[in-house]
Structures are given as structure tokens and as C-alpha cells.
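Shown below is the structure under consideration.
Only a single protein chain was left out; the remaining protein chains are all shown in position.
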Amino acid sequence: MRVDQRAPSELRPLKLEIGSNIYAEGSALISCGDTKVYCTASVEERVPAFLKGTGSGWVTAEYDMLPRATQTRNQRERQRNGISGRTQEIQRLIGRSLRAVCNLEALGERSIYLDCDVLQADGGTRTAAITASWVALICALNGLVRERRLRQLPILSQAAAVSVGLVNNQVLLDLCYVEDSSAQVDMNVVMNSHAELIEVQGCGERSTFSRQQMNAMIDLAEKGLGELFVLQREALASHSIYLPKQITHE
Amino acid sequence: MRVDQRAPSELRPLKLEIGSNIYAEGSALISCGDTKVYCTASVEERVPAFLKGTGSGWVTAEYDMLPRATQTRNQRERQRNGISGRTQEIQRLIGRSLRAVCNLEALGERSIYLDCDVLQADGGTRTAAITASWVALICALNGLVRERRLRQLPILSQAAAVSVGLVNNQVLLDLCYVEDSSAQVDMNVVMNSHAELIEVQGCGERSTFSRQQMNAMIDLAEKGLGELFVLQREALASHSIYLPKQITHE
Amino acid sequence: MRVDQRAPSELRPLKLEIGSNIYAEGSALISCGDTKVYCTASVEERVPAFLKGTGSGWVTAEYDMLPRATQTRNQRERQRNGISGRTQEIQRLIGRSLRAVCNLEALGERSIYLDCDVLQADGGTRTAAITASWVALICALNGLVRERRLRQLPILSQAAAVSVGLVNNQVLLDLCYVEDSSAQVDMNVVMNSHAELIEVQGCGERSTFSRQQMNAMIDLAEKGLGELFVLQREALASHSIYLPKQITHE
Amino acid sequence: MRVDQRAPSELRPLKLEIGSNIYAEGSALISCGDTKVYCTASVEERVPAFLKGTGSGWVTAEYDMLPRATQTRNQRERQRNGISGRTQEIQRLIGRSLRAVCNLEALGERSIYLDCDVLQADGGTRTAAITASWVALICALNGLVRERRLRQLPILSQAAAVSVGLVNNQVLLDLCYVEDSSAQVDMNVVMNSHAELIEVQGCGERSTFSRQQMNAMIDLAEKGLGELFVLQREALASHSIYLPKQITHE
Amino acid sequence: MRVDQRAPSELRPLKLEIGSNIYAEGSALISCGDTKVYCTASVEERVPAFLKGTGSGWVTAEYDMLPRATQTRNQRERQRNGISGRTQEIQRLIGRSLRAVCNLEALGERSIYLDCDVLQADGGTRTAAITASWVALICALNGLVRERRLRQLPILSQAAAVSVGLVNNQVLLDLCYVEDSSAQVDMNVVMNSHAELIEVQGCGERSTFSRQQMNAMIDLAEKGLGELFVLQREALASHSIYLPKQITHE
Partner (left out) sequence: MRVDQRAPSELRPLKLEIGSNIYAEGSALISCGDTKVYCTASVEERVPAFLKGTGSGWVTAEYDMLPRATQTRNQRERQRNGISGRTQEIQRLIGRSLRAVCNLEALGERSIYLDCDVLQADGGTRTAAITASWVALICALNGLVRERRLRQLPILSQAAAVSVGLVNNQVLLDLCYVEDSSAQVDMNVVMNSHAELIEVQGCGERSTFSRQQMNAMIDLAEKGLGELFVLQREALASHSIYLPKQITHE
């Protein structure tokens, strides 16, 4: 039995609220159990130097935690000299994951910034950030279509992420903080709605893992991601945003 | 007529939600119109070096804005070299204002950190932060009393803040961003519930102001602060926190 | 009786020396008792990015203290990560105060940097810096007029500043360090020579203050500022710089 | 045919030189084709704060590139504000990989720092760094055993790493820079000599990948890692360091 | 003929004012022509970590320039990321030069900080800083003797510095800025009053120099230093500080 009474293959209670910020071109607030991430998507009509003149756009992400997102208070990163390795790893992962389902040429020479700020952190903040960022991105792109700045959504598929892990030799889906901190193996899986992998990061600092265990973890992740893709579509539909089948692959 | 149809002496619609964060010892989310500030109070059982061994405690604040709190996206302060002057001014003001109503000796050698993170900024974020921080502080201190780590609340009175200003030669209460950015004079007034001033900062970069205008602005601020003190008490009462009369001065 | 035998409404002995630096376009060294601030005004023929093409100029200030300006040695700010909050607050105040009496359109697209370096600090360094900076600014602008780069001084009035405070429940003018560090309330008042307020910052961290006490403090500041305006005019006259009546308002 | 005429499942020419630095407790210089990484292992008789008093030791890594390790010169990281995300990701990966095969309790309260400095970078620097760091670590630990500061090597198995990828829809082993920069999918696999996974990082920014492709890539990595484990043992043997069977698992 | 009409072997007009700062344990303001450096000596009863428990003291220096010390305004170093190479070179030179004439064991476990802030820079600021710092150091040490915290001055000899150079193939003493910026060779010579060298830094970026030219430059420096030693003694004598013959070597 898990610490919060869930079955091994059960996601935590989920909520995905669109429009949590009135200024951003797109926004979504996700809750996965006690984990809460506030995501905004901002459109800027310019690209980084390396893309100028290429006709291609850019999608990038920033990640941060409020000082009291955790059980004990953390210092703000602005007080350190530079951004921590953990933060950089996470925001690079979010950016890569979204770019993998985005047609950057079709986006044109503009940038979308995804800002993911963790209000409460009970494990799985990076995967929650990816799942919610994809929704905020769609809202922002949908606005560009509505304003006729784009002809159609420059999007190839849905993208979502979930954590899986090996805890007490048992494969578990969607680890909360207590499970995560005692996991032998911790794996984050990012997939698209066409059942293809975007990124897999499995790490066994406390223990190593066999090929079989790895496959069992990815199987379980795939199951959870199916539920997350439905959640994303429902949240968008409740705001009257309906996606074509070639994106959702329903 | 004001941009949002308010009377000159009218506050914006207010909401003060207690317990917005499950980990912090105290927390409050304030909305003043479209301005939203998320405040947490964290208790730590140690004090800064200059207070060690004095028996006295400390109350301090940090302030930050999410990148998309505003109409256009701002860079995070962690990307700059050091914290901006505006941020430092604001967080020093919040800290001083709360210490002014706190009995630091009675608090004992512990620190309370108030973290004020602006989710949306439509003017008046620093005054909203003070008003909400005081509530988060009471929640945290009340917890210490409940856990018998303190005998009673080490608090002298309520503290709240509001902005006033001179816009088109008219004295206005609780400026929204559009008013603030065209104001001739901008004044922030922090008072306690005993009708005494804690801090006054009036600034006429775009114009100077007479003693009479100054007095009219403070009169109006005093009127608005009366309403804010009621709001604070109601929010606490809805969480069954009732304050003695020597604090509320009702 | 005050610590240095002054009457409550008495300024410390004042000295304002023009031309303390041979390279700067304007310079002034002010002594207020043991407080000494070295101010230079530098003219640069360019403006910050946000003013380019607007036809408007800019006046800004930087403030710093030498390590041994105080009883015990302080670390230089270059050794910290970023400029301290106190320094930023002060230099922003000096800049705003001077811009409030300057016609930036008439100045044209050029910038004046006021550098205020404290050689000795016995309280009131920020107000001394404002009073002396205004003089250095006039010297620099007068040079531009003399060289026919400006038709007339782009100045609306004199600007000066002084501190007042509540010490042992008594209202005092021009606090020295010992008084300042035991003051219940500390207030800095910036006015122009037309008896209008430019900025008021009153702060009661150690105690709160009533509306009456606030008015008594501003009355006393107004009295001291009258003497400072005379001092500024005398210092300029001794260098054969005479200001028109619409500026001095004599 | 690959750019350097290799078969898809062929490693580049390898060289592993022990003792490249005379001061370090352990050192190894690895060449994989034109990639060259200089690794040192330094023993320090203290641990980070979070381990003090636990009896447990620590193994950690730092990674850097000389400015001219690449085709065009790069700026040194000391000139930036903080360490880049890429560098942090890599050095965290190296540290985790080595700790996964190390018995930190048996190491006792001391730290081993692995410094991996890239002299030439032709792809696969992070995996080369892991493979060589493990050898430098063994040299340093062997010295502690020889000096009787440790009873036996606190090591569970060998650890090595290799890159695999999908280039033009073909699965390739040990990508050089030209291949890496045009790869659809890029995967780094860290394993121990018992055929278990330590870390898998697969990333398809340019394309997604199927479960089948993932398995084919890991199969190929496993083949290459077998050769690297032999290389590590031979390099150590040439310095008369022989490992027990429970570590090498031959 | 030199730009300011001096003979090749003539120093600029000199002034050395003791007691320019009322808080510092020692202070001196030096003018060499238009170069002005403000020096303070601060005594602190602790030493850097590497000297704790050794019984030995420490003498160190910091150097900075006010933004308008020069013809055009410079940015303050606190706005950069770290201290400039030039500043560090200079302050390390000042520290070494003073330590060379100081008996650090006799000083005991305390530190003297020399702060050298350049008010005006017309060439030769580092040498002027050394000459004046030595005087400020003596004042501070003399105070320790007077207060019986030291038995006698822990000083071996006087120390002073001067620049020499090769300009248009002519050897010149005490270069002003115009001469310095067109010099073929620039040399700073630090000596003690016993005619021994403490430090020589000769640099021929614009031209190389022969052994003969080097000797001619040092001869000229020695001549100028003799005058500076007299100036130091006179300044101290005017404050009733008289040095024993073994120090002055008169």
C-alpha cells in the first residue's frame, strides 16, 4: 500500500485550470495531489540571435520554485551566484520536450517563453510542468491563430510527462515526495500522443536496474500518460479549444 | 470618473484567502482588483548574527514578481547581477512595517520570513503585500501559541498599507497601474489599527505637492486603511483566529 | 540639550565648496558637521535606451561610501554580489529629487551623472548629497550655457533636503549619527525653493507617530531648508553664478 | 558508411593512460578518437555539511572544457555569471554514476573529487569522462588501501558509459561530433559490469523514437560497454592494479 | 621641455596632509600635481584565516578610483562582475610594499587595512598611494604605541614609490598622465630609506629597453625617492611624530 493509499498504477488527483493569469497569452495551473505548478506562455515577436533570419521560431522554458514550495523554506536562486544545476536541468528538459512537438518553421520568427513556477512541491514538479506547459502553449498559439497571426496550430502532437520509479522493488506511477526520496530508481518519461518517446531519463543513484525493470517502468508511464492526454484535451475543450485528430491521435 | 468606474475614495474589490499554501506556518493570498500577491510566513528557530544571544527575534520579508505578473514579460531577477533597487526598497519596507507592530523580545530568538510573490501586478503590489503579510504573520504566530512555543501573540496592533496619489490634480485612493503610471504624486501609507503612522513615502517626481495636498492624501489613506483592518479581522475570524481588543483597537 | 549642544531647531555648521574636482563639469564638497560628501556632475552626450529619440535628457545619481567613512571600517560594495538595498534606495532618491526640479526636455538628449561619495558619515549623508548635488548640477548646466550648448538653465527651482526626527519624544532638526541611531522616528524631507514638497519619507520602525508629530517634523524641516537654500545661493554666487528669481523664488 | 569509415557498432580507437598527473591521488587521460579528457581524482579528508557525522563519504565530479577543445574557441565559464546548464548537467551525471558503484559508508568520512577537463572534444566527452573517472577513482582508492587508510576497495562494480544514437534512421555506437550534431535521437547509457543500468538519458529533440528503437540503442550500448570494461581492466593491470572478481564480474 | 615645464629629474609639487579623516586610526591625503589620493589606515583586532594562531599580524591594501577621478567618467567597479585586473595588481603591489618594511611578528595578531581612494588621477596614482599609505600606517601604529597596545613601532624603514619612464628616448621622473600615455617604457620603483629595492616593475609594451636604460631609470627614481622620504618625515613631524634613526636612516 502506498503512503497515500493509491494503487501502484494510480495517478494522484489531477486538476488543470486554464486562464490562471490574465496577462499571459496562455496560462495553466496544474495540481497533481499537493504539487501545484503555475505556468504562463508569453509570445515575443523576436528570436534568439542564432535563429535570426532563418524564418524559424523558438520555444523555451524557465522553471523556479517559490521559497516555501517545500516543507522547509529554500533560499531564492537570485541570492546565489548563478542558477542551480537542478533548475537548469529541469528547464532545459521542459524546453526540449515542447520543441519536439512543435513545428518551429511554421511558428515563424517568434518566441514562446514558458514560465513554470512551483507553488507547492510534493514530487513530480518537472513532469507536471511539462504537462501544463503544453496546455499553456496551445492557448497562446490558439490566440495567434484567432488573431490570424498564424494560419493553424504549428503543433505535431500532444506532449505530457510523468514520473515512475522503483520503490521497495515495486514499480510505481507518479511518485510523491516521500516515495521519490526513498526510490531506488527514478525515471521521468516524456511522450507524445502518438505513443512515441520524446525523452527518457532514468537514474539509479541508490541502486542499479535491469533492462526488464526499465521496460516495466516505461509500460506504466505509458498507461499514466494516456490519462494525462485526456485531461489536457478536456481542459482545453472546457475553454472551447478543440484540437484536430492528427494532433490528438484519438 | 476613474478608469475602472470607482469613486475617488473607493478601494478595489478585495479578497483575502488564508491557507493558500499547505507547507508554510502561515499563508495568505490577497487580491485587490487584478493585483494578486501570494504570501507565506516561515518560522525558523534561529536569528541573524547581529541578534544572537540578545533574546530578541526577527521579522523580515522578501518580495518578487513572477515574470508574467505584468502586461509584458519581465526577466527573472536571478538572471541579473544582484537584486534590483525597486525590489530591495519594497522588501525593506515590508520588513520594517511588520517589525513596527511586533514585540521582537516577546517573540524570542526566532525569525519569521515573509515571502511575498506577485502573481499579477495591477498597481499597489507593495501595499497589498504588507496587508497580506500581516495576516500570514498572525497565522504563523498563532500556530506557535497553539503549540505552546509562545504564551501569547507578540503583536502590538494590526498593520496595513494602501496607496494614494494625485492624478489630474485629484486625490485618489488605491491606484491601479494605469492611474499609478500617470500620477503626479504617488504616496504609500502604512498605519496601525490605533490610527498611528508607521511609514509614509510620498514622491512627486512628475510634480511637486503642497502641504495641503499631502494632508488630503493621508486623510484618504486613513479612510481606506480602516476598511483593510476590517478585512484582515474577517479573514482571520473565518479561520477561527480572534484577536484581543488591545491589538485590533475596535 | 542635544549631544553636540545644538538647539532642537539648529542645523550643524555647514560648508559648501565648489570646484573640489578639476575634471568634472560640476563639483561640490559639502560638510554638515562631521558629515562630508564629495559630489561631481558629469555631462554625457547620450541618454539611456528608453529616452533615445524622445528629445528628452536624463539626470541620475550614484551614491557610495568610502570604507572608512564610518567609525568602523565597512567592506566595499564591489566585494558583494550586487549593490546593497540601502545604497540603491539612496541613489534612487537623489536622482528623483533632482529630476523633479529639472526640465528634462529643455536639457535635450544628454545625461548628467551625479556621483556622491561619502568621505565621512555622521548622519544625514543622503540629504547632504541632495543639497550638494543640486549645486554641482547647476555648475555643470551653467557650463553648458556658457559654451552655448544650452540657451538657459533647464531648472525650475532649487532643491535641498534635510533630516528631522523624533528623539526622546522631541522633534529635532538635522540628526547626527548618535541621534539618528536612537531616533523613534526618522524622516527625510526634500523640498523646492517654492515651499513645495518633492519627497517625504518618514519611518517609525522603533515607534509609530501621530499626524500631529508628522506635521511638527515637516514644519521644522521647512525652517532648515530655508537656510540651506541661502547656503546654495551663496556658494554659487562666490563662483559668480547668479540664478534668476523664478528659480530661487527669493 | 560512417563519416570516419567505422561500422555502425564500432567504437573509435581508444587509449587510457594512467598517471597523467603527478600530484593527484589518481589520474587518467582517455582518448576516444579525437576526444581527449584529462581526469584527476583528489582525496580530501572532509565531507560536505549534509554528511558530517554520518560516517558516510562522498564522491563528486567537476567538468570543464579548455577554450580551444572545439573547432572554434569558446569563452571560459569563469567569465559568465555562474556555470552553464550543460556543464552542470554533465558533472551531476558523472557524480551520480560513480556514486552508484561506490559503497560510501565503507569509504568513511572523506570526499573524492573527480575533475574532468576536456582537452579536445569530438563528441562523447561526458561518457569518456565517466569511463576515465572510474579508473582515476580506483587509482585513488587503491592508494588509500595501500596506505592502510582503507581495508579494501569500497567499490561494487565497474562503471562505464557510451553514447548511442539514431542517425539517418540507423542506430550507431559512439557518435563523433559530426554524427552527434545531426542525430535524430541521442542517448547516453551508463552501466555497471554486472550488465545493469545506472543511468539512461535518451532525448529526441529533432525526432521522437519508438520503444523498439530505444531497445535497439540500448542493445548496442551494452555491446560497446563490454569493450570499455575490458579496456579499464587492462589499463589498471598495466599499473599492477588487479580487481577482485566480484567487482569486475568477468 | 616637459608638458608642465618641469626638468626631467623634477618631481611635481607635493603636499602630504595628515588627519584627513577623523574616524580612521591613521589617514593622509597626498597631492602630486593634480593627482590626489585619500588614504586611511584601519586597525582590526583579527587576522586572515591563514595567520590565526601564528602570532603574526597582517597589512593589506585596497585601491579604488572615484568615477570622476579622470577626464571622462568611469563606471564604478561594483557594477562589474569582480574587480578589474588593474585594480587588483595595484592593491597587491601596495600591500606587498608596506609589508616589506613592517615586522609582522612585532605587530601581533592584528590587521591594518590601507584604503587608497583616488580623488583625481593625473598619473602615478599607485606610487602616490604607496607613499601616503606608509604615512597613514605610521599614524595608526603610533596610536597603538601611544595606547600601549604596542611597545614600539613594528617598522624597519620608510617606504615610498615613484614612477620613471622613457619618453621620446629621454628618461623622466614622476610621469604625469600625458607623459605616461605616450611613454615607451614605464617603470615603478619602490624603495626603502636604506637605499634598497622593494619592488621594481618595468614594462616596455610600446618598446623594449636596454640594461643601460634600465639603470638610468632606477638612478633617477632613487633621486626622487630621497625627496619623498624627506616629505614623509616632515609631514609626520608636523604632527609631532618623530621616527628613530634606524627607521629613517637619515
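Which chain is which? They are A, B, C, D and E, in the order written, and residues in each are numbered from 1.
In the analysis below, a residue touches a chain if its C-beta (ideal position, glycine included) is under 8 Å from a C-beta of that chain, and two chains touch if they have at least 3 such contacts.
Bear in mind that the values here come from a model prediction, so they are computed numbers and not experimental data.
The undisplayed chain touches these shown chains across the complete complex, D, E. Contact with the omitted chain, checked across D:Asp4, D:Glu77 or D:Asp180, is made by D:Glu77.
Within the whole complex, the absent chain has one touching residue among D:Ser56, D:Gln120 or D:Thr248, and that is D:Gln120.
Considering the full assembly, D:Tyr38 is the residue among D:Tyr38, D:Trp58 or D:Phe229 that touches the omitted chain. For subunit E, the residues in touch with the chain missing from this view are 80-85, 88-89, 91-92, 96, 99-100, 191-192, 194-205, 207-211, 214, 218. Along subunit D, the points of touch with the absent chain fall at residues 21-24, 27, 34, 38, 40, 42, 44, 62, 64, 66-73, 76-80, 83, 113, 115, 117, 119-120.
Methods note: only the chains that are shown with their structure count from here on.
Under the contact definition stated at the top, no chain borders both subunit A and subunit D.
Steps from subunit C to subunit E, minimised over paths through touching chains, total 1. Separating the centre of subunit A from that of subunit E, both taken as means of CA atoms, is a distance of 61 Å. Remark: subunit B and subunit D have CA centroids separated by 52 Å (rounded to whole angstrom). In subunit A, the positions touching at least two other chains are 80-81, 83.
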